[in-house]
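Reading through the structure tokens given below for one structure.
Missing here: one protein chain of the complex. Every other protein chain is in place.
Right, chain A next:
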Amino acid sequence: MTAALEIDGLTKRFGDTLAVDAIDLVVPQGSFYGLVGQNGAGKTTTLSMAVGLLRPDDGHARIFGADVWSAPDDAKALVGVLPDGLAMPERLTGREVLTYLGLLRGLPRDVVTARADELLAVLELDSAPRTLVIEYSTGMRKKIGLATALLHAPRLLVLDEPFEAVDPVSAATIKTILRGFVVGGGSIVLSSHVMALVEQLCDHVAVIDGGRVAAAGPLDEVRGGRSLEDTFVALVGDEDGGVKELSWLSR
């Protein structure tokens, strides 16, 4: 079966810094794949290359077999992306944002309208039809970001820190949508440094450290009977880095 996402030797260097060092990853179809690592480990750089936002120095990325760089239109049609952060056109309503992006995706107007209605309702954004994005809460912004990623019915979702700064109620809604997407045959790659979240949602995981894959595979196989956090700490560094306490705060 063709992989949802296949990353083969992706490499990226910024000046003297090797940000991503020949990473290989295979995300099986129908999987909820977690990508974990410390800040600066190379997660976002890897995902940016995987979805075509950043050109790699070497290697390939294929989405359901479509090469991201040699067949970008095919690949882009199959993937929905929620980038890190909360950026959206600030002075449009949620519906206008969806209409605009649906237009850019080449969707017919009636399809955009119907999907926007459904997305706004399911994500509980339909109660604020005239509210501009600039007035949205963090949770609402993440939700409309997710709606833009889902609008064109992708088969693969790539989410970079989708729960960062999101309140528990909004997070629960987003989790329900994501689980439903996977149950319906979709595949998800989720980047996070929150281990508990990855354990809760994902069935596969890759640990990225220093631009390399430290471990990858089914979640239970990678953590090997321990918590993912313990496994992660064992893989990427010392538990406490030698720092025991702050002398001026100790009694």
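To be clear about the criterion, a residue touches a chain if its C-beta (ideal position, glycine included) is under 8 Å from a C-beta of that chain, and two chains touch if they have at least 3 such contacts; residues count from 1.
Here is the rule we go by: contacts and distances are computed from a predicted model.
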Omitted chain (choose from "Ferredoxin-like protein", "Biopolymer transport protein ExbD", "ABC transporter" or "Sigma-70 family RNA polymerase sigma factor") - UniProt protein name: "ABC transporter"
Option touching the unshown chain, where A:31, A:46 or A:99 are the choices: A:99
Contact partner of the left-out chain, one of A:81, A:159, A:202 or A:216: A:81
Footprint left on chain A by the chain that the document does not show: 14, 45, 48, 51-55, 72-73, 76-77, 81, 83-92, 96, 99-101, 103-106, 132, 148
